[in-house]
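Of the protein chains in this complex, all but one are displayed in their positions.
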Amino acid sequence: MPETTLIGGVNMALARALSEDERVVVLGEDVGANGGVFRATQGLLERFGPERVIDAPLAELAIGGISVGMAAAGLRPVAEIQFMGFIYPAIDQIVNHATRLRNRTRGRLSCPMVLRAPFGAGIHAPEHHCESTEAMFAHIPGLRVVVPSSPQRAYGLLLAAIRDPDPVIFLEPTRIYRAVKQQVEDDGAAMSLDDCFVLREGSDITLVTWGAMVKETLAAADRLRAEHVSAEVIDVATLKPLDFETILGSVEKTGRCVIVHEAVLTGGFGGEIAARLAERGLLSLQAPVERVTGYDTVVPLFRNEYHFLPSEARIVAAARRALAFA
Amino acid sequence: MPETTLIGGVNMALARALSEDERVVVLGEDVGANGGVFRATQGLLERFGPERVIDAPLAELAIGGISVGMAAAGLRPVAEIQFMGFIYPAIDQIVNHATRLRNRTRGRLSCPMVLRAPFGAGIHAPEHHCESTEAMFAHIPGLRVVVPSSPQRAYGLLLAAIRDPDPVIFLEPTRIYRAVKQQVEDDGAAMSLDDCFVLREGSDITLVTWGAMVKETLAAADRLRAEHVSAEVIDVATLKPLDFETILGSVEKTGRCVIVHEAVLTGGFGGEIAARLAERGLLSLQAPVERVTGYDTVVPLFRNEYHFLPSEARIVAAARRALAFA
Amino acid sequence: MTKVASFEIHYRQYLDAAGTAVAELPAFARDPKALIPLYRAMVLTRRFDAKAVALQRTGRLGTFASSLGQEAVTVGLAAAMRPEDVLLPTYREAGAQLWRGVRMEELLLYWGGDERGSDFQGPRADFPICVPIASQCLHAVGVAYAKKLKREPGVAVCVCGDGATSNGAFYEAINYAGVWRVPALFVVNNNQWAISMPRAAQTAAGTLAQKAIAAGIPGVQVDGNDVIAVRDAVEQGLARARGGEGASVIEALTYRMTDHTTADDASRYRDAEEVSGQWAKDPIARLRQHLAAAGAWSKDQEERLIETISGEIDAAVERYLATPPMPPEAMFDHLYAVLPAAYTEQQIAASRGGDHA
Partner (left out) sequence: MTKVASFEIHYRQYLDAAGTAVAELPAFARDPKALIPLYRAMVLTRRFDAKAVALQRTGRLGTFASSLGQEAVTVGLAAAMRPEDVLLPTYREAGAQLWRGVRMEELLLYWGGDERGSDFQGPRADFPICVPIASQCLHAVGVAYAKKLKREPGVAVCVCGDGATSNGAFYEAINYAGVWRVPALFVVNNNQWAISMPRAAQTAAGTLAQKAIAAGIPGVQVDGNDVIAVRDAVEQGLARARGGEGASVIEALTYRMTDHTTADDASRYRDAEEVSGQWAKDPIARLRQHLAAAGAWSKDQEERLIETISGEIDAAVERYLATPPMPPEAMFDHLYAVLPAAYTEQQIAASRGGDHA
């Protein structure tokens, strides 16, 4: 079995989907000869030709809207937005059309499309290349919001997203695109879009996270283990629809919870999870839910972006606070 | 003192701002001769002329982006988006420019602009005329998000928003545009954008809301009073930055809280408030925080939209659950 | 300075305002009898429109957007289309939708606030009415791309208003359609107004057809009150697209004879004289005169037509009014193909209805 990175998992899933389903097309800026600025679409033009691997003129609203039209007319577009910082013009098409076409026509038309975008800070890139505004999307009814955090999950979740009959936003954590290699079999096996992933079982505290922060969160769990604290680590992976039962089950077991995300605190999706824990898990909670997040400000340019991102140290400190609470 | 409606308060504030500060301009689709589709800008063209009351071609992205340019060049644009359902193309300019220009230039340039939009369902209008996606905006650093819910607050908060040196989204609850009349003095007095409004004091439970749901929430408080329950009603009014201290203070007093908003549950701003209550108010909470919200689906067309909206009955029931919790 | 490019915009008209042919008629229009279906459809559109407005005024319909005076555009474009083409309309194209087989009760359900009105039993691939201005132009490019890739026949026909041509979505759409050479056609239904904004306030461009130049595709202007000119221009645009020559833009010049919608009051922003002057160009009277002059239409036929049409409309209204609302929980039925478990609880709560706890 070949070893591959997260971006490699994305590439494998795209190739698989293109070869198994002729309705699948890939479109976006620089996805053709260039293979995508991160190489997610590398080799696809050569294998599947320019009719199915489509370089798009520079217009994200168009990429969104044209994907809606393609999907409604029977294709399965997988569109790339070059960076999440440029996804905003497409929101109109997502909110007003992609997620509504099925409901609006009582199922006559539908919108099986995937919008992929690299997201998150920490890659030393210029402004607008470090967004994590997944919460804006998780608020939109009718959408699925998926965030892989390992090569295997990139492959399995992207395949699931492409096969899903409804629109999916697929956010790829740039910072860990090449962080680890894993053996990923190209067996066409999709993963569930209805379940969180328990990455590590534990009994003292639950750490909930997604995206690139999985890295620091696992490191924090290691550090806690050295202090004889057994931390359960959950990768939410699919933010919408949210598999809250898995999170709740874990917190009912551990009684304590730290939620970690890179996005700014206020209105971040951690708030939704914390709110639900307070609603349905109040009697199990032995300490307030902690949120470790990006600060409520504009991500600094890269010289200081590192100070913005949640660190392993901040996660450990939050866990210690939760553990010390009595 | 003249009696006026919420939309009247908006109109008064616009007229006041235009007459007291020559940098203020009003722009948007149909804001001129037509006076706005809801008449918010009625009479302004006649009084202030077409250079300052500007009919805009049909392009919301442009309305957002041009306002940024105007503001950076020393004007104080107050732009109208005809309905919140059409605000999405402008999000790009809000996230990427309006809220960042000051930080990006270390204060050299800034962006004192207001984007007004009618929002919310329940007016028997066609699709896309019933949005409440304020949570998407409350997640954007550097923005202020303001929602008036009475004629007086429409006047005072809009004046404050226009005078504020930073960008403000000002969402006007369409459903109560003409619901009540109030005496509003045109005295130029702005209200604070840093404080919630306690509309009614109470000791048994705190009801937190904003926008058109203030109406049902006050009605629910009346109903509860008849059951000898003393409900404190808070109109958040400024969602961002959030005056959480007032809410926390109230819940520390009452021990119970129901949050009411029209937006869909998941990722709604109620989640942020509930999460903070669970973080900082855990020891005061005598019952789980309840959220009464729109359902997690696309707002139905108007024949059924009424089933989507939180009702007085649902608020009362949630309050009763919270009160019965032991 | 060297000239590196030059462009011309042409205008097409066959019938003048009095119904007299001012140019040799295209083949389909030479036999006057062949024009009767167009006439019938325009009359139906106008009568249906009047009924919808009446229903709104009496509280039995929501806000409605009238197409009064614009019947030649909406009927003419649909008449040029084939079943396998896909229509992507705005809210002012009832004439085209009815021609293509959308039922009157479906349109009434839509304007009555019921999603089932967009579940057309007729043209299953046609798009529903699009409210966010110009956003459907992009869908048309996607539909056209799908047709081309799948080697399926058919053209995506997008209709939008004059206001829409100021919107970035319109421009991105025609530009993509041009460079990808997809079978699409953009019909700009220029009724001179976008709510209260007159055409001249939207753009400094002298014609809207010239917007096509920015995308490197052909643009043409037609008399939108001349149903023959509209149908002819659309046929040519469709033929181009079918022949693999790609997309084009047609600007149809017409006039919005009434309020923007039933929620609007046009007297606030435009002169009654401007409007009444436009009646002289009425598309229905024009074709009737043309037919009558050719001996192809009589008072008697007119009366019978009105009678039949009125009967059809009344029957449709009855079916509309007899349709009970969907149950509240239906708001979850088509949120996803299969409702995720996470939503079941809310669906059950919703089923109790708005007034319940």
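Letters A, B and C name the chains as they come in the text, with residue numbers starting at 1 for each one.
Here is the rule we use: contacts are C-beta pairs under 8 Å (C-beta built on N, C-alpha and C of every residue); 3 or more make two chains touch, one makes a residue touch a chain.
This structure is a prediction, so every number in the text was calculated from the model and none was measured.
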{"item": "Touching partners, among the displayed chains, of the absent chain", "value": "A, B, C"}
{"item": "Contacting the left-out chain in the complete assembly, out of C:Asn167, C:Asn189 or C:Asn225", "value": "C:Asn167"}
{"item": "Residue of C:Thr74, C:Gln136 or C:Gln202 touching the missing chain in the full complex", "value": "C:Gln202"}
{"item": "Which of B:Val68, B:Met84 or B:Ala221 contacts the chain that the document leaves out", "value": "B:Val68"}
{"item": "Chain B, residues in touch with the chain not shown (by the definition above)", "value": "25, 51-52, 54, 56-57, 59, 61-62, 64-75, 77, 92-93, 96-97, 101-110, 141-142, 165-166, 194, 241-244"}
{"item": "Absent-chain interface as seen on chain C, which is shown", "value": "1-13, 166-169, 171-172, 175-176, 178-179, 181, 200-207, 209-211, 213-217, 221, 246"}
{"item": "Touching residues on chain A - with respect to the absent chain", "value": "29-30, 32-35, 37, 55, 57-59, 61-62, 85-86, 89, 124-128, 265, 295-298, 300-309, 311, 313-314, 316-318"}
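As a working rule, only the chains that are shown with their structure count from here on.
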{"item": "Chain whose average C-alpha position is farthest from chain B's own", "value": "C"}
{"item": "Interchain centroid distance [CA atoms averaged], chain A/chain B, Å", "value": "30"}
{"item": "Whole-Å gap between the CA centroids of chain B and chain C", "value": "36"}
{"item": "Touching two or more other chains - residues of chain B", "value": "61, 85, 89, 127-128, 296-298"}
{"item": "For chain C, residues that touch 2 or more chains besides their own", "value": "115, 132, 168-169, 335, 343"}
